[in-house]
Each structure stands twice: as structure tokens, then as C-alpha cells.
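Here the complex is missing a single protein chain, while all its other protein chains stay put.
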Amino acid sequence: MSNLLRFFRLSAGEVLNGDWRYYAWMSALALITLAGINAYCVQFVHGLGTTGMSDHVSWGLYIANFTFLVGMAAAAVMMVIPVYIYHDHHMHDVVVFGEILAVATLIMAMLFVTVDLGRPERVWHMLPPPLGNFNWPSSLLTWDVIVLNGYLFLNAYVAGYLLYMRFLKREPLKLLYIPFVLLSIVWAVSIHTVTAFLYQGLAGRPFWHSSIIAPRFLASAFTAGPAFLILILQLVRRYTSYNILDGAVLRLRDVVQVAMAINIFLFLSEVFKEFYMQTQHVAHIKYLLFGLHGHSALVPWIWTALGMNVTAFLLLMLPASRKLKWLNAACVLAIIGVWIEKGMGFIIPAFIPNPLGEIVEYLPTYNEILICAGIWALGFFIYTLILKIAVPILTGRLQADTEPHSAGISGDKAAVQSGNLKTGVSPGRWGRDKAPSENP
Amino acid sequence: MSEQDWEKTDAFRNTEIPTLLLIAVGAACVAAAWFFYTNRHTSEQGPRAFVMKPEYYDISPVRTVGKKLETLGMACGDCHSDPTDQDPRTAPEIHNKVVLKHGSNNRCFNCHNNGKRDFFAANGGGQIPFSKVETLCAKCHGPTYRDWQRGTHGRRNGYWDKTAGEQKNLVCIACHDPHSPAFKPMKAAPAPLKHNTPGETH
Partner (left out) sequence: MAEEKDPQGAPFSHPKPYGSGVTRRQFLAVAAAGAAAAAAAALSPLRDFGGFPPLREMLQKHFTELTPGQKKEVLERIASQLQEKYGAAPQLTALPPMDGVQYAYALNIGRCVGCRKCVYACMKENNQSRDPQIQYISVLQMEKGNIDVEKSSIDYEGQVPKEGHYYMPVQCHHCETSPCTKVCPVKATWREPDGIVVVDYNWCIGCRYCEAACPYHARRFNFKEPYLPEKDFNPKIDYLSNRPRPKGTMEKCTFCLQRTRAGKYPACLEVCPTGSRKFGNMLDPDSEISSIIRDKRVYIFKEELGTVPRFYYYTDV
């Protein structure tokens, strides 16, 4: 217990100390989060009429972001599989970044659903009887609640357990984490499949009522998530002493490569099916790609997204993307492209035209965008916060038996001496023989 | 750059903390002011554009039905007693204003009773009273009359559950002008409002 308290105390110290870039980053995120909270207060008081949604397009930017983020959370599995199934040593030290990403993105996804509710104070109605009236197994939303919370718990537990054991310099018990890790592999696929089934099952929305939705979701998730992790790993490498080997990044590149190829293929398959023999249902994808009866709000977006996806794919196919500069460009393009294509490009066309043939377009309002920005900022804030604790644990500087801030010096030095820095980080400017002086 | 750690404390120079403090507090003040500014209108109500007019949901049938067969306040029998072999539409007044557009019906006495002008003509020369005018229509429009009796043609008001109350079929001439029975065009009540919510941008 005292170890746990020590852990919290030292983590708190870790989180409150950083250089000016850290403070600036976190302050900016905090301000954006506050702006989002402010916008949500307006929405809470006045209702969802402050958004751009209507009875015709009744799901919008919130659900679009929710869909995208569930995919990102599922991507953690793309690091877990190589490490735990194939025993890939490159990825072993970076799996935890994927698991922490899953925690942050799941919190964001659940926040997006919550801000989309008309009566959020009634969310307890989803509890099982006798408290609530949980409509399981009929409603896919109930399945989503179960799998998302379960996955959040799985990842938080596994990452937390492994980091805590590292903090205590104890060997983690295989029985206490390997089964959960293996479960999380299956579970990751399930969270995004269930989210896909949410849409896929609705016969009244022909744009969604297609068996290809679940595979498309998985393919785009495994494109955007690992791409994001590629960028994160490089940031960690740049700003901390945690050395991440290129092999981890390149293994993730392989995943993004294949996933993006499948993503594009599945999209083309959908396009063929719609346009070869055009039924009345082609109206939705026509609206998305070409506009319908003079309405074309989404057309520039989707073509930008498709262009980004194809460009990213081509870049990834070329050996040039083994160089980080091109790889990073491809990743940024892939993330934004998937966000558009799977967010607004997926949710909105199902509602246009509406089931009675009417076209009412959707444009998010300023308030809505602020709430989205606030949740994204909060997600980044949480992710940064957890990494601020996790990275020092991984480098060995934050341990149960060290005081990290009498000097960063002795921490590193002790770490080097005790051999905790398994990843072979170069000691940097500090871990020299000279003993630190006492505080004056 | 790769040698710098997050926990480095010497990145703070002499001027950085106060500068950061100024920036942080300044940003907080700007944020607070902006929050108050953007919410200054939230209690205001915009004008209420839509008004429900009673004519939109007026339940009265399209025609008013009198109590008896009359015109200009006079019953037909007040003036007429004997049969005629003239076409009433050649008369100098009242009857010449009737526009007969009732399918292939071109003879007034197909429906009107030549001998007893206060009644209608049943098949075989008998009399149909005004109160049973539907049986007049039924002479030719058998299937429609059957449907009317069943309630599937024409408006039926009241109770679907006969044990709870009465059902009342609207009589034929409450909707159909007998001389020109085709349903007249009417003015539609207003279309649904656009710009109901910010999202309805069309």
C-alpha cells in the first residue's frame, strides 16, 4: 500500500515538472478543453439545437469522431499481436504506448457519445435491471457499451500492471497479464466490429446496410491507429531519453501499408457495387462523391480524403517511406484521410437523402466544433499525462526506490548502475561518474 | 535534441518563469472574458415565426349540406307541382345556372323526381327523400355505395369502436357537388418550415 501511495506521489511530482514546452503544451490543451466545456455547458442548457443536427441528419460530428476514435483504440492490438503472438522483440518495449493510446482514445470516444445524448443525466438507464433497462442483446449500442468499457479496463489494467511492476522493479506474473493480453487481441477486433454493426444492421439506411462496413472499419482502424503510433513513438524518442528502435517504427509501417491497401480496395469494391447497376440506393454515394440535385457539401472533403489515402498508400509502397520524413508525411495523410472518410464521409451520406427522399444537408455549428476540439484536447492531455509517468518508469528513472527530483542526475545514474535501462539508452549528458552535489 | 529529457530543469532560464506566468494568467483572463462574451445572448429568445391558423385543421367538410332540397330558401314543391317535358336548363332563371358535369349524365330527371320535385327519382319512378340522398347515388354508383356503407369510402367520424360510441359517415353530398361531383382543388396548408434547426440549411 505504501508503494502505491509512493507511486501516486512520485507520479504527481513527475506530472507537475517539465520543461517549458511541456507546460506550454499542457496549458494550451487545458485552455482548449475549457473552451469545449464552455460550449458543452451551452449545449446542456439549450439542448442539441445548438448543433447543426436535425431530424434529417440526426447524427453528425460527434458520432463521426466517436467512430474514428473507436478505430484508433482498436489499433493497439496491432502492436500486441507481433509481441505476444510472434514474439517480435522490436515492438516489445513500445506495446505499452499502444495500450495507453487505447485508454485515452476510449475515454474520448465515450465522451463523444455522452455529449451526443439528449438527456445525459439519464445515462444510468443503461444499467442492467433492476436499476435500468439495458436492452441487451437486442440493441447494438448496449453491446458497444459492454465492449468499450471492457476494452478500456483490459488496456488500463495490463498497462497499469506492467508499469507498476516495472516501477517496483518486480517481475510481473505471467498469469496476471498474459491471459488479459490475449483476450485484448480478440476484444480489439470486437470493439470495432460491434461499432460497425451499429450501422451495418440498419436496413432503413441503405448506405450502411452493407456487409463490407465491418471489414472497412477494421482496415481503416489499422491504418490510422498504427500511423498515429508511428508519429507518437518518434515524439517520445525525440523528447525523452527512451530509445525506441527503428525496427518498431518500421514494423508499424508494414501494418499501415497493408491496412491502407485493404482499405482502398474495400472502398473501390463498394464503389463498384453501387455504380455498376445503379439502384435507387446509389443516391447516397452519389451525394458523397458527386453531389445530388445541386447539393454537394461533402464532395470536396471526400475527394481530399481519397487523394490523401491514395497518396499515403503510394508513399508507403515506395521504399522512400523507409525514411522517416516520407513515412511521417504518409502517416499524417493517412490519419487525416481516414478521419474524413470514416467520420463525416461515412456518417453523413447515410442520412442524405433522408428515407423520404428529401435532401437536408448538415454543417456542424461553431459550438459543436468547439466541443469536439475540447474532447480531442482532453484526450491529448490525458495521453500526455499518462506518458509523462510511463516513460520515466520505462527508462528506469522513476522507480519505487529512487527520488527523482533531488536531481534527474542520480536517478539516471542509479538506473544505469542497476542495469534498469535495458533498452540501452545512452546516458546522455548526465549519467557520468561525478556525483551530484547536495542542494545548497 | 535527442539528449534532452522532459525532466530537465535547466531549460528554465531566468526570464522564463515570469514570462510563462504572465502568458498563463493572460490566457486565462482572455479565455474567461471570451466565455462570458460568447454567452451573453444565451437567454434571449428569437421571434416565433410560425402561427397555427384554424383553417389549417378545420374539420368541416368541403360542402355544407342543407336540411332539405331547396334553393334560395324555397322548396322546389313551392313552385312546381306538375311534371314537365321541358329541359329545366332552358328555364329563364335558377335552373339555367346549373352546370352539369356529372359524367355521361345529361338529363336532370335521371336524379330529380319530375312528378314530386321535393324528392329524388328512384328506379321505377319511386321517391327518394332528401334525407336518404345516398340511395340516389347508389342507383349508379353501387360499389362506391357498398364501400361507403362499410366505411371505406368517404369520411367516417366518431368512434371506431361501435360499443364506445357512434360512427357517422359523411353523406355523399358533403364532399361531392351532385351536379359536378369531381372533388374541387383546395388550398394546401403550409409546407413544413425550413431552417427549423441550425442544421436545416436548405
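For clarity, chains are labelled A and B in written order, and residue numbers in each chain start from 1.
The criterion applied here is as follows: a contact is a pair of C-beta atoms (placed from the backbone, for glycine too) under 8 Å apart; a residue touches a chain by one contact, two chains touch by 3 or more.
Remember, it's a predicted structure, so these values are computed and weren't measured experimentally.
Q: Touching the hidden chain in the complete assembly: which of A:61, A:283 or A:330 does that?
A: Only one of A:61, A:283 or A:330 touches the chain omitted from view, namely A:283.
Q: I'm checking contacts with the chain that's been left out. Which of A:210, A:311, A:328 or A:354 qualifies?
A: Once the missing chain is taken into account, the touching residue is A:354.
Q: Against the chain that's been left off, what residues of chain A make contact? List them.
A: 16-17, 27, 30-31, 34-35, 37-38, 41-42, 44-49, 51, 53-56, 58-59, 113, 116-123, 125-126, 132-135, 138-142, 145, 198, 201-205, 280, 283, 350-351, 353-358, 405, 407, 409, 429-430, 432, 434, 436-437, 439-440
Q: Just the residue numbers, please: which parts of chain B touch the chain that's not shown?
A: 9-10, 12, 14-15, 17-18, 20-21, 24-25, 27-29, 31-33, 35-36, 39, 42-43, 48-52, 56-59, 61-62, 144, 147, 150-161, 163-165, 170, 175, 183, 185-194, 196-197
The rule we apply is simple: only the chains that are shown with their structure count from here on.
Q: Using CA atom averages as chain centres, what separation in Å is found between chain A and chain B?
A: 52
Q: Can you check the complex and tell me which residues of chain A touch chain B?
A: 14, 17-24, 27, 31, 34-35, 38, 42, 45-46, 49-57, 60, 237-241, 295, 359-363, 365, 388, 391-392, 397, 404-405, 408, 426, 428-429
Q: Enumerate the contact residues on chain B facing chain A in the complex.
A: 1-9, 11-12, 16, 20, 24, 27-28, 31, 34-35, 38-39, 42, 196-202
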